[in-house]
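Have a look at the structure below, then the notes.
With one protein chain withheld, the remaining protein chains of the complex are depicted in position.
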Amino acid sequence: MDKKMWGGRFKKEIDKDFFEFQKSINYDHKLAEYDVYHSLIHVGALAAAEILSKDEEDALVGALREILSQIKKGKFKFDPECEDIHSDIQNKVKEKAGKAALKLHTLRSRNDQVVFDEKMYVLTQYIETIKLLSNLLEEIFKKSQDYEKRYFIGYTHTQRAQVVYFSDYILAYGQMLMRDYDRLVKFEEGLKIHIGAGALAGSPLSPDYYRRAISISGVIRKHFGELSSPMDHVSSRDFVIEFLSILAIIQMHLSRMSEDMIMYSTREFDYLDLPEEFCTGSSLMPHKKNADFLELVRGSTGKVYGSLFSVLTTMKGLPLAYNRDMQLDKEPLFASVETVKDELTIMAKFIKKLKLKKDNIDNALKDEHLYATEIAEFLVMKKGVAFKDAHDIVGKLIRHSEEKKVKIQNISDKLLSTFHKDLNKKILTKVMNPKYAVLSKKTAKSKIPKLKLH
Amino acid sequence: MDKKMWGGRFKKEIDKDFFEFQKSINYDHKLAEYDVYHSLIHVGALAAAEILSKDEEDALVGALREILSQIKKGKFKFDPECEDIHSDIQNKVKEKAGKAALKLHTLRSRNDQVVFDEKMYVLTQYIETIKLLSNLLEEIFKKSQDYEKRYFIGYTHTQRAQVVYFSDYILAYGQMLMRDYDRLVKFEEGLKIHIGAGALAGSPLSPDYYRRAISISGVIRKHFGELSSPMDHVSSRDFVIEFLSILAIIQMHLSRMSEDMIMYSTREFDYLDLPEEFCTGSSLMPHKKNADFLELVRGSTGKVYGSLFSVLTTMKGLPLAYNRDMQLDKEPLFASVETVKDELTIMAKFIKKLKLKKDNIDNALKDEHLYATEIAEFLVMKKGVAFKDAHDIVGKLIRHSEEKKVKIQNISDKLLSTFHKDLNKKILTKVMNPKYAVLSKKTAKSKIPKLKLH
Amino acid sequence: MDKKMWGGRFKKEIDKDFFEFQKSINYDHKLAEYDVYHSLIHVGALAAAEILSKDEEDALVGALREILSQIKKGKFKFDPECEDIHSDIQNKVKEKAGKAALKLHTLRSRNDQVVFDEKMYVLTQYIETIKLLSNLLEEIFKKSQDYEKRYFIGYTHTQRAQVVYFSDYILAYGQMLMRDYDRLVKFEEGLKIHIGAGALAGSPLSPDYYRRAISISGVIRKHFGELSSPMDHVSSRDFVIEFLSILAIIQMHLSRMSEDMIMYSTREFDYLDLPEEFCTGSSLMPHKKNADFLELVRGSTGKVYGSLFSVLTTMKGLPLAYNRDMQLDKEPLFASVETVKDELTIMAKFIKKLKLKKDNIDNALKDEHLYATEIAEFLVMKKGVAFKDAHDIVGKLIRHSEEKKVKIQNISDKLLSTFHKDLNKKILTKVMNPKYAVLSKKTAKSKIPKLKLH
Partner (left out) sequence: MDKKMWGGRFKKEIDKDFFEFQKSINYDHKLAEYDVYHSLIHVGALAAAEILSKDEEDALVGALREILSQIKKGKFKFDPECEDIHSDIQNKVKEKAGKAALKLHTLRSRNDQVVFDEKMYVLTQYIETIKLLSNLLEEIFKKSQDYEKRYFIGYTHTQRAQVVYFSDYILAYGQMLMRDYDRLVKFEEGLKIHIGAGALAGSPLSPDYYRRAISISGVIRKHFGELSSPMDHVSSRDFVIEFLSILAIIQMHLSRMSEDMIMYSTREFDYLDLPEEFCTGSSLMPHKKNADFLELVRGSTGKVYGSLFSVLTTMKGLPLAYNRDMQLDKEPLFASVETVKDELTIMAKFIKKLKLKKDNIDNALKDEHLYATEIAEFLVMKKGVAFKDAHDIVGKLIRHSEEKKVKIQNISDKLLSTFHKDLNKKILTKVMNPKYAVLSKKTAKSKIPKLKLH
C-alpha cells in the first residue's frame, strides 16, 4: 500500500528520518471525517462530469460511507505508517473499492483538501465551543441570581475599593464572555467553505458540479461559497489565526476569573467555598486543598497564547501560494481548541457548585475604607463641596483614622466638624453602609443579557 | 500647578524615579483630543445634575473648547512634567477657568476616562485605517486591470507550479485584504462607548444626564451605548486586543506580499520593476538598488506581532477591576496602528508605480514544467486515463526530459507513445501553452469585489 | 547637507512618506557615542593604510573628538531630518573637517557600523544592568539580615503551606536574581566586537590597521576580537536576542516578586507595609493607597516579552547577509533595556524601605494547618509510621478539626489517640510551633551568596 501520493519523477527513496519528520498523520487524523466529506463531494463532481462511471461512483461512495460510518462510531483506526490522513483514506478506499480508487484523486490537490478539512474542523469546533460558552454563561447568570442583592467587595489594584453587588461582580465576567460569544458568531458568519481550487490554479471541473454535490451536511451547505480566488484559498490561514485570536481572548478572560477565585479562596480572603471536586491535595502536606483547576486554567494561558503566536510566526513572510510550512498550523489549532473546550466545560460545573462564605464577606464589608468615596460624593452632592476639596477632606479623615487607630464612625462630631463643618456621626452612619453605597449609584445595574443560541 | 490628581492621605513625597517611571504623558498625550471630549460630556452631565452652576459650566466649556481648538490646530503643547494627559488637561482648564476647575473631576474616575479616550482613539484610527486599506485595494484592483489577461507564473513551495493570470495572482492579495476589511467593519460594529462607570462601582449621576450630553461628535453618538457593567467597563481591554489581532493579520498579509515582491525583483527572478522612489542604495556598494520598503514591511511583522503579545501578556491573570498594569496597553497599540497605517499608505503608492517586466515573464512562461499538470489533466479528461496513472506517466516524462536534457516538446511521437499511446507532439503543443492552461480551468476567475466604504 | 549616504545610480527622488518611514534617527541617535568610536577606529586604520594624509587624519579626529565631547556633555543635538545617526555624524564631521570628510566613509559600510554600535550599546547597558542588579541583590541580602530568624508563612498554590524563615523566602528571589547575574556575566564573556566586515565581503584594509587603532576605550580593547566571518558579522543579531532573553527572565522574576508583594500588601494578607513613596492614590477614591509600582513592574512583562518576540520574529527566515528588516531590532532592544533598568533601580529602593507587619504575621503563624506536615513527619521519624499512613492520619485530623470547628490543639488526648495511638496534646504542642517546624528541617538554610562584582 502506498504511504504517499506522489513520486513518479523521483528516483531515490525518501530518507526515513525525513519521512517521519514530515508526517502529519499523528495529528491530522483528527480531520478524517472532514476528509471523507471532501472526497464525497469530489466524487459527486467527478461523476457529474462523467469522469467516473456510475459503477465507479458507487464503489467510491460506498467505500467512503463505510469509512465515515467507522469514524462516527469511533472505530476508525488510522495507519500510523501513512504520510497523512489524505493518503490513509485514499488507501482505505483502495482496499474497499479497488481500481476505482485510482480515480479518486483526479483533478484534486491536497492543498484544496486540507483547507476544506480544517475549515470543517473549525466550524465543528465553533459549534461545540459556543455551546460550552453558553453553558458557562448560564451558570454565571444563575449564580448572579442565587446571590441577588448580596453585597460584595469591589477591588481595584487588588485593594478594597467600593461596595458592589456580587451580581455586578460576576456579571462583569458575563459581559466579557458575551463579547466572546459575539466574536465567535461574527467569525462564523465570515467563514466560507470552498472546493475546487486545485493546487493553486483552479480546477477543470465546473463549479456547478461541486455545487450539486454539496448535500453532504447542513454545515457545508450553509457555509459553501463560490470560490473567488484559488490562490488565496490554498494559501491563507486567516480563519485559523482569527479563531485562535478569539480563543486567546476567551483564555485571557478565564485566566482573570481564575486569578480572582484563587485569591478569594485563600485563607486570608476566604470569600469562596471552592467545590472540593475540583481541588487537589498534596503528596506531602496533608492539610492542603488547592485550587488546581483554577491554576491550570491560569497556566494554560501560555499554551493558548503560544499557539496563536506559533501560527502567526509560521505564516510570516510566506510567498504565495501553498508552502509546506502551513502544515504546522494544525497542532497549535487543535491544542488551543481542546484546552479552551475543556476549560469551559469544567468551569461551568465549577461555577455551579461555587458558594460564597457570607459571614466572611459581611465582615469585610465593615471596613470603613470601602465608604470613603461615598462620603466624598455626599459632600459634593448634598453639601455643594467642590470635588477636589471633598477628596482632600476625606483623605485627611482616613489618615487621621489610621494614625490614631480610631474608627471614623467613632470620631466625635466636634472633631469631625474640623474636617468639614457639615460632617457628623449621623451622616456618616447613613453613608457608610453597603445599601446606601450601592443605591447611591444611578448607573444601570448589570443585566443578564439574552443569549440567542447559535 | 499639581502634577497629579490625588494625595490627600499621603504624607510622603512620591519618589522621583518612581514618578518618572509611572508617568504616561510621553505617550498618552496622543489621547488629548478624546480626553477633552470626555470632559465636555462630563461637564454637560454635571450641569444637567445642577452640580455646576451655569457660570461654572460656561467657564469649563469655554476652557475645554479653547484647548480642543489648540489640539485641532496642532498647537497643543503637553506639559512633560505632568503625570498623564488627564492631569495636564485638568491643569490647563484650571489656568483658564479658575476655581470652577476644582469641580471638573467631580464623581469621575480616570479609570472611566482612559477607557473612553482609548476607544475614541481606536475608532478614529479604525476610520483612517479602513480608508488606507481601501486605497490599497483600489490600487490592487487597478493593477489587476492594467495587466488583464496577462499570464504569470504561479508558485507553490517557491517552485514553479502552474500558469495563472497576473490578475489572479494579485487579486489573491485583494481577497486577503478584503477579509481584513470585513474584519475591521465587524470590529467597529461591536465597539460601544460608555461613560459614567466611576472607578468601578458606577456613578451617582443619572445616565440620562450623560445621554443628553453626548452631542459632541457623530462618532460618539453613533457608538454610545448604555453602560451595562461598570466593573467590566473599566477593566477590559478586549477592544485593544481585538484591534491588534486584526492589525496582526493585515501585517501578516503585507509581509507575504513583500516577500513575494522582494523575490520577484531579484536579479534572478526579475519579473518586477520596482519603483525607484521606494528603494535605497548602499553606502559602500555603488550598484545597489534595494527593496528597503518591502524589507521594512516584512521586518515590521516583529513589531506588530510583538505589540499584540505584549498586551495579551499584560492582561493575563489580572484580577478585577482596574489595575495599573493596564496603562501599558497604550504604547503597543499606538506602535502597531502607526506602523500599519504607514505601510498601507506607502504600499498603495508602491503598487501604483509597480511595473511588470513582461519579457522576463514571457521567458519564464516557456518553462515546460509549468504545463505538466495540464498534460495529466488532458489525459484524464480527454483520454479517460485514471488520474493516478496520468500523474505517473507525466512524472516519468519529466524525469526523462531532465535526465536526457531534452525538451518535452522536442521528443519524437514514437518515444512519446511509449509513455502513453495517445501522447504526441500535436497534443503537447496544444496543451503546453499559457492560454490553454488558464482557459482549461473552470473555476470562477478572480473578480474585483465591490467595496462598501465605511 | 546630504541626508543620506548613497544615490549616485538613482534618478528619482526618494518618496517622502517612504523616507520618513525608513528613517531611524529618532531612535538610533542613542548610538551616537558608539558611532563616533567606530569612526575614530576607522580613521586610525585609514591613516595607517596611508589612505588619509596626516592633515586629513587630524582634521577628522579633531571633528570626531569635538562631537564626542558634545555627546558626553549631553549637548549633542541630532538632526531629525537625517536618515540615521551615521549620516548625521558624517554631516557634522563635514561641517567641521571640510573636504577630508569625503574620505571618512572609505571602504566602510553602515552594515559594519551598526553592528559595532549596537554591540557597544549592549556592552554599556550590560555594565549598568549588572550594577543595578547587584544593588538590588544587596538590598535583598540586607533585608534578609534585618529580619533574621523571623518566621514567615510559606505558600504553595497561594494556600498556606508550611512555616519558613522570612530570610528563606526573600533569598529565594535572591537565588533567582543571582542566576540572572551569572547569565549576564556569561553573556558578556561571549560578546566579541569586530570591525572591518565591509558590507558583507570584508575589507581591503588589513586587520592589523584596525588592531592598532582600537585604543579608544577599555571596553573595546577587552572585547575586540579578530573578525572570522564578515557575512555572519553583518547579518547576526544573536547578541541582541540573547540579551533580550536574559532580560525576559529577569523580568519574569520581578513580575513574581511584584505579584507576591501586591498580595501580601492587601488588606486581607496585610503582611507588608509598602513604602508610601512608591504608591499612588486614586483621583476618585480618597482612601486608596495602591501598589502601582509593583503593578507596573508586573505589567511591563508584556513589554519585555513582546520585545524579545519582536526581534525573534523579525529575524525568522532572513536570507544572508544584511537585510533592512534588521533595523527594527533597535526599538525593542532599547525599550527592554530601559524598562528593566528602571525597575531594578526603583525595586532596590523599594525593598530597602519595605517593612514587615510583624503582628499580622505572628497572627497568621497561629494557623494550625501550617503544622500538618510536621505532625506527619513526627509520626514517621519518631514513631515509625509509614508515611502514606501518617499522611492519611493527619488528613483525617484536619478534616475533623474543620467539620467540628475545633482547634487541633484543643482535642482531647483520648480522641487524639483514635487517630493514632501515639498522638497527644503534649506532642502536638511541641510540634505545632514555628521554631520546631523550621528547626526540624535539615536542608541547608538559604545563604547569602557572594557577589563578584563585574
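In order of appearance the chains are A, B and C, and numbering begins at 1 in each one.
Everything below uses one rule, namely that a residue touches a chain if its C-beta (ideal position, glycine included) is under 8 Å from a C-beta of that chain, and two chains touch if they have at least 3 such contacts.
All figures in this text were calculated on a predicted structure; none of them were measured in a lab.
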Given the contact definition stated above, which residue among A:Glu95, A:Glu226 or A:Glu277 touches the chain not shown here?
A:Glu277
Listed residues B:Ser39, B:Gln162 or B:Ser203, member touching the removed chain
B:Gln162
Can you work out which residue in C:Ile249, C:Leu356 or C:Ile427 touches the chain that's missing from view?
C:Ile249
Touch assignment to the omitted chain, from A:Leu227, A:Val311, A:Ile351 or A:Ile411, lands on A:Val311
Who touches the missing chain here, C:Glu81, C:Asp238 or C:Asp413?
C:Asp238
Can you list, in ascending order, the chain A residues touching the missing chain?
4-15, 17-18, 20-22, 86, 105, 107-111, 198-199, 275-290, 292-293, 295-296, 298-303, 305-307, 309-315, 323-328, 331-332, 342-343, 345-346, 349
Omitted-chain footprint on chain B covers residues 156-162, 262-263, 266-270, 281-292, 295, 309, 313, 316-317, 364, 367, 369, 372-373, 375-376, 390-395, 397-398
Using the touch rule from the top, list residues of chain C that touch the missing partner.
6-11, 51, 99, 102-103, 105-108, 111, 154-158, 161-164, 168-169, 171-176, 179, 182-183, 186, 190, 196-207, 226-232, 234-236, 238, 241-242, 245, 248-249, 252, 255-256, 258-260, 263, 298, 301, 305, 309, 312-313, 315-324, 373, 377, 380-381, 386-389, 391-396, 398-399, 402, 437-438, 440-444, 446-447, 449
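Here is the rule we use: only the chains that are shown with their structure count from here on.
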For the pair chain B and chain C, the C-alpha centroid-to-centroid distance in angstrom is 32
Residues within chain C bordering two or more other chains
281-290, 292, 295, 309, 313
